[in-house]
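Of the protein chains in this complex, all but one are displayed in their positions.
A, B and C label the chains in the order they appear, each numbered from 1.
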Amino acid sequence: MTNVDTLIPKVGVITDVRIDTPDIKTFRVVTPDGKKAFDHRPGQCAMLSIPGVGEAMFSITSSPTNTEYMEFSIKKCGCVTEWLHSAEVGQQITIRGPYGKPFPVDDEFAGKNLLFIAGGVGLAPLRSVINYCRHYRDRYGKIDIVYGSRSKDDLLDYKEIIDEWATDEGINVHLTIDNAQEGWDGHVGFVPNYVKELGFDTDKTAVLCGPPIMIKFTLDGLYALGFEKTQIYTTLELRMKCGVGKCGRCNVGAKYVCKDGPVFRFDELNELPTEY
Amino acid sequence: MQKITTDALVQKAVELLNNNTVSYVLGWKKGEFDYDITPYVFKDEKTLKEEFIYSDFCGVNLSKYLVAKTKELAGKILVFLKPCDTYSFNQLLTEHRFNREKVYAIGIPCEGMLDIDKIKLNLEGISSIVETKEGVKVNTLDDKTIELEKQAILLEKCKNCKSKKHYAYDELLGEEGDVLDNNRFDEVAKLESMTAEERFEFWQSQLSKCIRCNACRDACPACTCEKCVFDNPNSGIENKSPANSFEEKLFHIIRAFHVAGRCTDCGECSRACPQNIPLHLLNRKFIKDINEHYGEFQAGLEVGQRGPLVSYTTEDVEPSDVFNKGE
Amino acid sequence: MRKCSLSAINSIFEEIAKNTMLFLPVDNKDGKAEYKKWQEGFLLSEKLNTVKSPKEFLFPQTENLMEFKTSGKNIEIIDTRTAKEDFVVFGVRACDAKAFDILDKVFLTEPRDSYYASCREHGTIITLACNKPSETCFCSAFGIDPANPMGDVSAWKTENEMFFEANTEKGEKFIELIKNLTEKTDNKEVKKQKEKISNIMKKLPLANLSTEKFGGGKTKELFDAPEWAELSSTCLGCGTCTFVCPTCQCYDIKDFNTGKGVIRFRCWDSCMYSNFTLMAHGNNRNSQKERFRQRFMHKLVYFPENNDGTFGCVGCGRCLSRCPISMNIVKVMKKLGGKTND
Partner (left out) sequence: MQITEHKPLIVAFCCNWCSYAGADLAGNNRLNYPADVKIIRVPCSCRVNPMFVLRAFQKGADGVIICGCHPGDCHYTSGNYYARRRMAMLFSMLDYLGIERERTRVEWVSAAEGAKFSATMNDFVEKVTKLGKNKRLEDLRCKK
């Protein structure tokens, strides 16, 4: 049989491992002949697996405009991620995708001022969008990025943020860490409070990603600032096995996160039961 | 022995609810038909009076629910225990699985519970089942009446009832029964007397029916681990399917082994099995072996018993000798 | 329409089995019906239905997807899919035939599941009308008529004869195959039989089960209903209902290390299991109440919402007779559906 099946992956090779934080590494993956495994849109995910260990869904951190390779920022927290963290350059894994609905970068985001708010490893899925927007800079208005983590060492992509994002024209980067620490002269405090302090205008489309508790309080903050539900997007994560809405576990109400998500607008989420 | 009525149990439960001795009643609730009875936690007099039932189809052992319910619910729980349920009750207490203070146990007599599968064996379309002195009268949808003798339609676990005596209760309703002479090990002995070949064939055909639904484990009052080894991805044997005959055997051997010395032989595993695998014959094999080699032992006779597989004597039989008895 | 006498049915089985694998319900040692591969001497079971549903012909409980060979840092992916053999399943009831349509909606929508699709392609389904629906039957609530089963060929059994009618191209082929063993006939006898069946249907205790309160768009009303807590309060969390269900299709994908390679297989999974949605950092359905609710909301609300109102239940009654504690979809529907009637 020559027909393809989405469950059958391709071989991927880890060509670079970057240590971002004590528990997050960024892996660069290409096919064995050095190409990008498949095209994707910002916010989409891929299934990575190690035979005998397991398969798991990860958001693709690199921008679609990067045509050479894909990157995945992965936090160590389970079997698959632990194994990946011990992997070396040259290690082969399997990869299939892309899965999910991307961020509406070409329609709803077009021409808008954008506000990205991320906490911890929550920056991983947003990095893809941010870099996409930077690539097509003229299609978007002002961009604000609020990013926070536990400490300076836990900030993901710190170098890229400081050297590239912060130096771009029309992009404001606001970094914060939870507790004061030596060698840090930036803002100290939790992301939700920082967002309130910064007090953004409501002429923006906001994109949120981070731990549930951060999302909850940041949302309250944004509502207080006058943001509407239709202006705010987030991306969800649940246990997935197939990636195509058939294995039946990642649904929230009648929506499957793998197929109808992971990107949701808050007015859509509001219609769903709170089972995520 | 006089049969205890649903009304008598409801009356008692209502009385204890109303005088605040208990806040909840763990019992059995009527179903759609006469036989599909569900365990249920009653909270008020009205539901008790309308929906509580104690009939020949109350085979479910309620003891295991106490583990979850005593944690979940704030007040004291009244539980109705049939004689064989009291063994499980004690065994759970031995293993410190629930707080005795939170439970008010009432022992109730049991005349042996019926197996709807056996009733349905030769007839389909039941409109009602009426208990009679000798057994049941089944009325069918096509307006026939069929009488069945009790002995033929008893649950597997009740066919060889070990005891009508209660070993734990705060209060007893009805008359106390006795420990019964039984021949529950006959089937095990019969299997033992077969050749290895025959035994293999027997178990291969039985276990191949397994659909790995875990009902045997989940219904078992001895299986109360917070995280079962079969659900633990790090155990190396977490496997959700009976992928082949090895997986079937592995699951059932380990399941039985994990409750060996703690199994009270309540028979819930076989009752719960949707595929009618005689799982109790695995558990009984362990009980029989324990009795023969380490002295008679009945789990759940009293709280605090030390199980035979967590103790030893220096004179124990050698593993090579367990095979050689009587041959 | 064609017919044959009941005494000739075995020669029909023989004829089919000559060409393809034939599966049909036969009585097993426990006195229950079970699908088995036909061989000389096997008789079609008289029972209403099998304990396990025929979904395993299209969606086996365990199915190898692929294999991996690893050496050093390298991985080789081996596509182990092979061409399936043709097979015939005889005696599928109307409810189970409808369940195949429901499975189709899941597995055959894009991206198509090639494993399922290839089983579906190679299987011919011969349905058989239910002459004696039972008290646990409630297929009519989901618009299924046990007197008019679908599938590739529909069959009816009367006292002395068996009637066949093709519904699809595959069915025509089947009729062609047994042409010499059957004769042409009109549908008079079948009509009579259908009437008999519908008379029984009207008298069934669950004949009036209502689906009115369920369907797409009912999430908000039903999700937070207080009844879920008491309905699920004694659920054991086993997988019996899901595994005997003809429409439950959730699966898990797992790896098995053989020591010489890795087999990736999929197997039935159950939303009732505590580890169904367990992730490294938590579980979004933490208690049995949530898992229980998921199963029934999926069948009664989510599935119809995504599939033009088709319910994810066919009323076969298997969960009614197999649940160790007799909790089932009928009790759920009555409890939740009756709520607003009070």
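The working rule: a residue touches a chain if its C-beta (ideal position, glycine included) is under 8 Å from a C-beta of that chain, and two chains touch if they have at least 3 such contacts.
Everything numeric here is computed off the predicted structure, so don't read it as measured data.
K.L.:
For the chain omitted from this view, which of the shown chains does it touch?
P.N.:
Taken over the complete structure, the missing chain's partners among displayed chains are B, C.
K.L.:
Which of these, B:L16, B:L66 or B:A256, touches the one chain of the complex that we don't see?
P.N.:
B:A256
K.L.:
From the listed residues C:G72, C:P226 or C:G259, report the one that touches the chain absent from this view.
P.N.:
Candidates C:G72, C:P226 or C:G259; residue touching the omitted chain: C:G259.
K.L.:
Among B:L121, B:V179 or B:V317, which residue is in touch with the absent chain?
P.N.:
Only one listed residue reaches the unshown chain, and that is B:V317.
K.L.:
Among B:Y65, B:F80, B:Y104 or B:W203, choose the residue that contacts the chain missing from this document, as touch is defined above.
P.N.:
Touches the omitted chain: B:W203.
K.L.:
Where does chain C touch the missing chain, residue by residue?
P.N.:
On the chain C side, contact with the omitted chain comes from 256, 258-261, 263.
K.L.:
Name, in rising order, the residues on chain B that touch the hidden chain in the full complex.
P.N.:
188, 191-192, 196-204, 229, 236-237, 243-244, 246-247, 249-250, 253-254, 256-257, 260, 282, 285-286, 289-290, 293-294, 308-310, 312-314, 316-320, 322-323
The definition used in the following text is that only the chains that are shown with their structure count from here on.
K.L.:
Using CA atom averages as chain centres, what separation in Å is found between chain A and chain C?
P.N.:
Inter-chain centre distance comes to 39 Å.
K.L.:
If you average the CA atoms of chain A and of chain B, how many Å lie between those two points?
P.N.:
One centre to the other, that is 51 Å.
K.L.:
Counting only residues that touch at least two other chains, what does the list for chain B look like?
P.N.:
Correct list: 233.
K.L.:
For chain A, which residues are shared contacts with two or more other chains?
P.N.:
Answer for chain A, listing residues that touch two or more other chains: 54, 79.
K.L.:
Chain C touches which residues of chain B in the complex?
P.N.:
31-33, 35-41, 60, 65, 116-117, 120-122, 124-127, 141-142, 205, 211-215, 217-219, 231, 233, 238-244, 268, 271-272, 274-276
K.L.:
Can you list the chain C residues touching chain A in their complex?
P.N.:
65-66, 68, 70, 73-77, 79, 81-83, 106-107, 111, 113-115, 118, 216, 219-220, 223-224, 249-253, 255, 257, 262, 264, 266, 269, 271, 276-281, 284-285, 290, 294, 297-298, 301-302, 305-306
K.L.:
Please give the residue numbers of chain C that touch chain B in the complex, ascending.
P.N.:
29-32, 47-48, 51-52, 61-62, 132-135, 200, 203-206, 230, 233-234, 236-240, 242-244, 252, 254, 256, 265, 267-270, 273-275, 320-322, 324-328, 330-331, 334
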